[in-house]
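The other protein chains are all here in position, but one chain of the complex has been omitted.
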Amino acid sequence: MGHPSQDQLIDFYRTMRLIRRFEERVVELVNRNEIPGVTHEYVGEEAVATGVCRALRPDDVITSTHRGHGHILAKGGDPRRMMAELMGKATGYNRGRGGSMHIADLALGIYGANGIVGAGAPIACGAAMAARLRGEDRVAVAFFGDGATNQGVVHEAMNLAAIWTLPVVFVCENNGYAISASIRDMSPLERLADRAAAYRMPGESVDGMDVLAVHAAASAAVARARAGGGPTFLECRTYRFVGHFTAEKALGIRYRSEEEVEAWRRRDPLVTYPAWLREQGVVDPARVDEEVEALLDEAVAFARQSPLPAPEEALDGMYAVPYPGLPARGW
Amino acid sequence: MGHPSQDQLIDFYRTMRLIRRFEERVVELVNRNEIPGVTHEYVGEEAVATGVCRALRPDDVITSTHRGHGHILAKGGDPRRMMAELMGKATGYNRGRGGSMHIADLALGIYGANGIVGAGAPIACGAAMAARLRGEDRVAVAFFGDGATNQGVVHEAMNLAAIWTLPVVFVCENNGYAISASIRDMSPLERLADRAAAYRMPGESVDGMDVLAVHAAASAAVARARAGGGPTFLECRTYRFVGHFTAEKALGIRYRSEEEVEAWRRRDPLVTYPAWLREQGVVDPARVDEEVEALLDEAVAFARQSPLPAPEEALDGMYAVPYPGLPARGW
Amino acid sequence: MRELRYLEAMREGLREEMRRDPSVLVIGEDVRASLRGLTKGLVEEFGPSRVFDTPISEAGFTGLATGAALAGMRPVVEFQINALLFVAFDQLVDQAQKLRYMMGGQGRIPVTYVVAASGARRGLAGQHSDHLYPLMVHMGMKTVMPATAGDAKGLLKAAIREDDPVMVFAPSALLAEKGPVPDGDHVTPLGRARVAREGTDLTIVALGPLVPQALRCADTLAAEGASVEVVDPRSLLPLDREGLLASVRKTGRVVVFDDSNRTCGFAAELAALFADEAWDALRAPVRRVTRADVPVPFSPPLEAQVLPSADRLLEACRACLEGARA
Partner (left out) sequence: MRELRYLEAMREGLREEMRRDPSVLVIGEDVRASLRGLTKGLVEEFGPSRVFDTPISEAGFTGLATGAALAGMRPVVEFQINALLFVAFDQLVDQAQKLRYMMGGQGRIPVTYVVAASGARRGLAGQHSDHLYPLMVHMGMKTVMPATAGDAKGLLKAAIREDDPVMVFAPSALLAEKGPVPDGDHVTPLGRARVAREGTDLTIVALGPLVPQALRCADTLAAEGASVEVVDPRSLLPLDREGLLASVRKTGRVVVFDDSNRTCGFAAELAALFADEAWDALRAPVRRVTRADVPVPFSPPLEAQVLPSADRLLEACRACLEGARA
């Protein structure tokens, strides 16, 4: 892919800023009870989704996680329909059926956030296999966390991708914790990318706070996959600046030191990257910020104005081919 | 453990011979319909169970597989009660409820054969954890095949054993195939023991046709586990001389070349080892063979003479604490 | 009509669908060598890019089939035994079955799962004899269990063409049974029960491997002067509620003869259906003859005690016909 162009460099910032501000607005809306349920914010990890998804084509596929907003925005998801989904509106991506943990847009190759840790990995393999069998050169990316590396199905998926040299990139977002559990305690490995050797696939570990590093590593892995070179395991070392989910504060559980959080916050890509852009004289981030706010204002307005789905529709959409009496109602 | 004593060397042979002849009789009895259901014979792999279980103490624990007769005999299982179980008799280890795939003797630390590939691995970890918590220095061995290395729960078990430095030895019996599937096609690894590195545990690969090599490697792994040094992955390269199960012939499926089978048969431990013993002038194998036949004659006679369980008992034994109407009967 | 064995008919149906639609793939353990016989000859005819032997990674290849289906393929996944559904359970009921609804109706997931040797067969014991269709229907997965060679072909073809996940249970006990199979493109639509024998005094609803026994029981009762109707639902979800209710409303008496565990089993659902919607017509309590709620034991006399038996069915039917308690 070579070096990112000026436009790409700006686009990286726009995307990261969009994710950050989207999440900050989500937190407000959750606290105002405009968004029900549970949301897992991506704050701090923006460089990962951005660097990876910007290495993809629109027709490439991703499978996401419970912490999916960043992946979906970076893959081109529409903030309006995302916000509407989070508010449970009929205009949302999932017509209100899914909420934060299930947002999907098959047309954009977004095969869904997923509420089950690790579950997206084999699904990504299947999308990659289909592409191969149909003679298309599409690639699939499976996003998952450090905690997910201990879920059996993720291993099974990596082995399947390896033996069939499927065009998959396994992106491990190592933010150091699975809720309260430190990966230091949950894996004997210093470097999670070393898991790759068990499947004879390349295992890289990059600084997940550096969008350029992530983009370069992801571009190489995607190119290899597209060229028929098979899967890669890409560990991105990152951190979440916030709780596991919005409600965590209320629980008052503690598992990270202030110092640790502070140390990582000093590497905030939303501070370091725009500073670098300014140095390079590439762009005045302020202008981008305005665009982003406008986009998000519109998204929130759109979501608020949208209607809730009609209760009578609650049983629609389960089956592509419905039958009388199916799905069974509860009375 | 140092070098095996004369008695041990003889005992190795007796055990391997017992397994081989036990299995040969099982095949006859299956073909005569005296044994119902499905049995998976251990013919060709005797050196593995023998070398490993002879490195264990009576109070150590093993979890076995669908191909369990060899493990159970080597761990001290009573051929009479095994044969009775295989015939579905009331005097069998499981009172006729289990059959070949479920034989267990908790008193001997045999936590059961298992019909589900890989399922025994975490159970072995639990036994090891209990020993540790109770301040006992017992060790647990999880037997599983090459095919099982692709089952997610086996990875989860290895990781648990690694992070908690549990006294477990993961013995992978690599006989090259999972039914018809060659491990060459099902894993990208040349050496399955390389999976161990993903859990930062030692991974050894030994000649599974050489009982002395297996015993030496197993003894080292067991000693390390007992001393608090944590788990080991021990690959034993072996081969099954027969079909996946007794009925395979009837299916007429083919997946191995005659040459390959012949090449391995030439390394038959029941030929090479007694020859070596003779050279060393340790023992006249013929005498051992007679003892073994006598033991098996008695086992078969015992099983044949034993009564079938009474149908009325069919619902007993499911719960340690029964309740009226539980388990529900079918009418 | 020509006669085929159940398994042959099913294999013919699979081959026809693979010829008809290049997006149909076969994925599973030992499907090239064809341990179970369902896929025999397929790799020879269609090649290795249509027939995939998998590692022992059921959750993995089940999820892979879901992803491939979302991306336009039509996988047929073979499971060698029911227990494999346990290992792949999340990917089956929590992913493949739920995704479309959770995505708000986006996409299609046309995956067919076949348990190619389902239920008990002499001596397979506790982990190789389960019959798990109640778990699948409880989670909303379309599920069929053909009882004849004709339906084995017809329902498998319908399942493969269905644009949703469908689980097909092929009972071991029936695989070698011969039966008439129509020539040509024989497709049996989902959601229609089959009246295996007509009668007026009592309805036996019999599932899969139990249908032959139910028919023999009906003969015995006929000799005793009772006219017994035997209905084979064959499509468990969607279920032909109207067809089943019509039979029970006609006879006023019903015994459900089911091969799943008793508690919250398929017989429970049918009994609940009849006790509500056929209430006015019922003239006797709704009886269930099912498995006992224990793993299937190995030893033949124990196994016979635990599995649903023709004798118990006969007892239940007689009691029901007397309108008395057994």
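Read from first to last, the chains carry the letters A, B and C; within each, the first residue is number 1.
What we mean here is this: a contact is a pair of C-beta atoms (placed from the backbone, for glycine too) under 8 Å apart; a residue touches a chain by one contact, two chains touch by 3 or more.
Every value quoted in this text rests on a predicted model; they were computed, and no experiment measured them.
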Chains in view touching the one left out: A, B, C
Selected from A:P4, A:G44, A:G88 or A:G126 as touching the chain missing from the view: A:G88
Option touching the unshown chain, where C:L4, C:V181 or C:A268 are the choices: C:A268
Listed residues B:I35, B:L86, B:V139 or B:A157, member touching the removed chain: B:A157
Residue numbers in chain A that touch the chain omitted from display: 36-38, 85, 88-89, 92, 94, 96-102, 114-118, 147-148, 150-153, 178-181, 185-187, 251, 253-255, 308-315, 318, 326-331
Touch list for chain C against the chain that is not drawn: 83, 86-87, 89-90, 93-94, 98, 101-102, 125-127, 134-135, 137-140, 237, 260-261, 263-269, 271-272, 274-277, 279, 284-288, 293-295, 297
Hidden partner interface residues of chain B, rising order: 61, 63, 92-98, 102, 104-106, 111-112, 114, 116, 119, 121-131, 133-134, 140, 152-153, 156-157, 159-160, 163-164, 316-321, 323-327
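In the analysis below, only the chains that are shown with their structure count from here on.
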Centroid spacing, where centroids are CA-atom means, of chain A and chain B in whole angstrom: 45
Distance from the mean Cα position of chain C to that of chain B, given in whole angstrom: 35
Per-residue multi-chain contacts in chain B, two or more chains: 150-153, 185-187
Junction residues of chain C - those touching two or more other chains: 54-55, 57, 59-60
